[in-house]
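Take a look at the structure below.
One protein chain omitted, others in place.
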Amino acid sequence: MVVLRGITKRFPAVLANDQVDLDLHPGEVHALLGENGAGKSTLMKILYGFYSADCGEIKLQGDPVHIHSPHDARRLGIGMVFQTFTLIPAMTVAENAALYLPDLPPVVDTRRVAKQISSLGEKYGIQVSHRFPVRDLPIGDQQKVEILKLLVGRARVLIFDEATRVLAPHEIEGLFDIFERLKGDGYAIVFITHKMREVLACADRITVMRRGRIAGTLTRSEATESALVALMFGDAIPQEATSAPLPPAAPGSALLALRSVNTRPQGASTPLRDVCLEISQGEIVGVAGVSGNGQRELVDVILGLLPCAAGKRLLHGEDATSWSAGQIRASGVGFVPEDPLGMAVVPWMTLSQNAALGDVAAYARRGGLSLGWDRVRQDIVTSFAALEFEPLSLYAPVRTFSGGQLQRAVLARELGRRPRLLVASYPTRGLDVRSAAAARRVLVQLRNSGGGVLLVSEDLDELFSLSDRLVVLRRGRIVGAFRPGEVDRHEIGHLMTDSEVGE
Amino acid sequence: MSAFTSPARRLRGACAAGVRVVRKGWAIAAARYAIVLAIALLAYAVVLLLAGKNPLQAYSDTFSFTLGSWYGFSEVVVRMIPLLLTAIAVALPSKLGLINVGGEGQLYMGAWLATWGAITFTGLPAAVFIPLLIVLGFVGGGVWAAVAGFFRARGLVNETITTLLMNYVSPLIVGFFVYGTWRSREVGASAFPQSAAFPEAARLPRFFDTRIHLGLVLALILLLLFWFVLEKTAWGLKMRAIGGNPEAARRLGVRLGLYIIVAMFVAGGIAGLAGMAEVSALHGRLRAGFSPGYGFTGFLISWLAGGSPLGILTMSFVLAVVFSAGSLLQITQGVPFAAVNVLMALILFVVLMKPRLLGRLS
Partner (left out) sequence: MNWAFFGGLLSGTIMYGVPLLYTTLGEVIGQRAGMVNLGLEGILLIGASVGFAVSIETGNPWLGVGAAALAGALFNLVYAFLVATRRANQLASGLTVMFFGMGISAMVGRAYVGGGIAGLARYQVPGVAALPWVTRTMFNYDLLVYLAVPVAVLVWWVLYRTRWGLSLRAVGENPSAAFAAGRRISALKYQAALACGFLAGIAGAHLSVALARTWTEGMTGGRGFVAVALVIFSKWHPLRAIVGALLFGGAVTLQLQLQAMGAGVSPFLLNMIPYLLTLGVLLVWSGARRFAAPGALGRVYSGEE
């Protein structure tokens, strides 16, 4: 159906795709597997017209085609579901879909579009309420809208870029069911992922990419986990990120205690409801949940960015309910956010400037009239060395760093202050395998040296392997607290989404 | 007002970056400014031609009047003083990502409060009077701007809209007093709505037998302080962090609201000094509508200079020449004074149109 030949794409710093060949067949789920940065997304964005290839050829049904924009791709029946959805949150489901209707009349009848959606949805088992603005839908439903949007637009080739990242386990199974039905109707599906388990669950054919090249293509029957790992990493198979078995947590004194904390609802955010949580020295407390169920608010309350409308916040045994963010930080609380570029650093400032921002009061000289830059540089270099990170340029604006480098820089800054409590939300999101492993190692190190860690993550594997205790957040409430050994991922998944089974 | 602030934040980020003159190579930066000016002047010549004027005559008049004589040059420097101050008043908040478009209003309020001081405490000696006027001018403009900063810090209304609207209020306040209780009753002067004359001790000293006054010293000191505080101090680092990424700054414990209000207060205060200096040093009275749009021009200067102190100095000079040309051409060629706006627009247009010429935009 679709044939890619010799696709090459060079970005300023990297060769993202190097002479890539790929064949897609109708009625087949084709998985593209590889580490972050292996070039999977780039390749598919070329097919979708988001990037144009430096050289290479694309053939559709045997005819060479030129795809210069997503518009071209759409006309040719190629559609893509991105990691971050390209929905318009303020518009209704029907309006979002209408944008993709190829024969949309000049005067739009949204009811007719809605009907079209429901009939398509029934056919493939995708039920979404289409009357509401998309921002009011849960993440899983938003993804369904993305799929409907493509089907309405008559796409025959559907590309899913890391589509399972935001889904709970049973939602992932639901997605794979939809794949089955679509396959039956002759759709070609490309499924980009770096998760072995999912590939083996849904793919008919698996292409592994490594550093911009095709490492190999296997059919489902040929594929085994070890074969795929070998293709993904070549000789350099990384040690399992969390291989070290954790010693049982030594009960230390409580660092943080939230006592029936409530927050005020603000816009579309999920307010916390009666949240009680304790974190002690030497433990990692994992927070599971579908994103948007109060994780951000929980983190913000702990960091003092959001006031408690009711309840108490205790830090190091003291009542810290009315402390400011600055006081809380000064008391030894550090943070590693999900989006370091947007939340932890000033992008155009250098690494040393950003390091100084981590603790301006400590580096201020002569009452703030100048800053002790020598000590800033010394501290950050020491911290990099202590964490066994490769050093980075102190004088480059941090926005020139890769995601992994940036996360290491933030970790080095925060850990350099020897925090007693570290709040890490999605610390490995979007990182390549090695960087993610390094980040996890640092969290475990901190815990082993007596620090407390709050770990918010959407990766159940990560939560299960790192956490000493695990709580589940749903709609701003803690709906379950476990030790990782006591539950399995399906139970957690159902708790996360409030679905009927297993509760 | 968060609905409007979040997109505005992006807008501010872009604005704070402005046209950042690359540090290396003064010659290159100067050449870029020269090219922009040349294109703008060429385009303006066409406009003048279309209006039936002689651009060559106009330009040569302007040149000989402003730069051809010591007196002309000194007048350009006099024009430059309020422009320098209002430009700093825009550049300082822009470092925090705030857009202060209210220099004009703050300038009027500074002049207003200083005038109150000057006509109330008439018996003071100059050594007390001048510092008092400086404080009053600063407070007048500062409080006016801090209101916008407060609304912004509380997330109520974004400071761009507030400062824009308040620009239309402060000239009315000045008008109210100048036409009302403060109106001079002197014979001859009363035909023209203006306040009583300042006492001699309340006039800023002038230098070199010209109209160049103490405001120039104030402006240059403030420009130097502006650079020092932002580049060297801990507060400057925090302010630049707020401008670069308010979300991260907040998470790192910087008190955003406080910094926003204080920055707006100081900025407004500096614009207020411009107004105080104009009335105290030049007019010696408060008059309605005494500013020919210095506040807006200050915004333009700060933007063209990308908030860099040397850029502000250079562009203030250039715009001061433009202003002088405006009044000159009004007299010699009958071009309305407002036509200088066209020249300013052309300069901005060329800068915006050819971002690569002047360095990277946003």
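Order of writing sets the chain letters: A and B. Residues in each chain are counted from 1.
Just so we're on the same page, a residue touches a chain if its C-beta (ideal position, glycine included) is under 8 Å from a C-beta of that chain, and two chains touch if they have at least 3 such contacts.
Computed from a prediction, not measured in an experiment: that's the story for all the values here.
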item	value
Identified contact with the non-displayed chain, of B:F63, B:Y179, B:F192 or B:F207	B:Y179
Which residue of B:Y33, B:W112, B:F129 or B:F151 touches the chain not shown here	B:F151
Selected residue (touches chain absent from view) among A:V108, A:I178 or A:A310	A:V108
Which residue of A:V3, A:V65 or A:M91 touches the chain not shown here	A:M91
Hidden partner chain, touching residue among B:A114, B:M166 or B:A196	B:M166
Option from B:A111, B:L214 or B:L300 whose C-beta touches the chain left out	B:L300
Touching residues on chain B - with respect to the absent chain	1-4, 6-8, 10-11, 14-15, 18, 47, 51, 99, 101, 151, 155-157, 160-162, 164-169, 172-173, 175-176, 179-180, 296, 299-300, 303, 335-345, 348-349, 352-355, 361-362
Missing-partner contacts on chain A, residue numbers	50-51, 69-71, 74-75, 80, 86-91, 95, 98-100, 104-108, 135, 266-268
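One rule holds for everything that comes next: only the chains that are shown with their structure count from here on.
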item	value
Complex interface listing, chain A residues touching chain B	267, 303, 305, 324-330, 335, 337, 342-349, 353, 356-358, 360-361, 363-364, 368-371
Touching residues (chain side chain B, partner chain A) in the complex	2, 232-235, 237-238, 240-241, 244-245, 247-255
